[in-house]
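Left out: one protein chain. Kept in place: all the others.
Here is chain A:
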Amino acid sequence: MTRSIKLWALLGALLFVAGCSGTGNWGWYVIDPSTPQGQSNVRFLIGGFWATIQLSLIAAALSMTIGLLVALPGMSTNRWIRLPSRIYIEFVRAIPLLPMLFWVFYGLPVVMRSMGMPITIDAFWGAIITLAISDSAFTAEIYRSGIQSIPKGQTEAARTVGLTYNQTMRYVVLPQAIRRILPPLANQFIYIVKMSAFASVIGMQELTRRANELVVTEYRPLEIYTLLILEYLVLVLIISFFVRWLERKMGSDESR
């Protein structure tokens, strides 16, 4: 761990020295906050944070809700109840994100119009729908593995003290399962944050889109994309710290 930190520090220092040495190949001035131009550029780039965060949070919340609604019937003993859930997971899981994004953004409004429901889907909601649906197939499987890891005796005991299926899930199974699935759910959330970069191709003004636009005017891809990567790094590290805290709070260390 400390070794990799040293390595990164070294790499960062090298980049910086190379940038300041003025050999001509580097141009950190584009994002140098001490100059008015650099400052306005950085402000423009960082301005994408809020959109990326909004996009990721709403998509993740939807994905976790849809995932649960898909996972629960997927564990039924009745195969006809199980089937639609399996089909949804297998189908959605097979669609690459980018084609699905194009289909939702350009195709879905046409489908809806032909069904008599004229709606417009802007880039923001197009990206959210796509991210949420595409991710929900994965969260559904995470829920399933978490719920199935809870011993059957827990459900049996809950049912024998008179709880209904829904109450058993809500008060007995899910509270125990959630501690176990928190780490993979966090993974999925980080994945959504990174995949939200695709929203840039349909014109959503998030981090990646802004970087692209600045590159087109400044012709400094290396410096701008380096900053872009660091922006995602900061975002993901914040999430990681938050998840660690949540794990401690919820006692994901119950096995001790």
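Basically, a contact is a pair of C-beta atoms (placed from the backbone, for glycine too) under 8 Å apart; a residue touches a chain by one contact, two chains touch by 3 or more; residues count from 1.
Criterion: contacts and distances are computed from a predicted model.
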item	value
Chain excluded from display, named as in UniProt, from "Arginine ABC transporter ATP-binding protein", "Sarcosine oxidase, subunit alpha", "Glucose-1-phosphate adenylyltransferase" or "RsbT co-antagonist protein RsbR"	"Arginine ABC transporter ATP-binding protein"
Listed residues A:171, A:219 or A:241, member touching the removed chain	A:171
Residue, one of A:163, A:182 or A:222, that touches the chain absent here	A:163
Residues in chain A touching the chain absent from view	151, 153-154, 156-164, 167, 171-172, 175-176, 179, 254
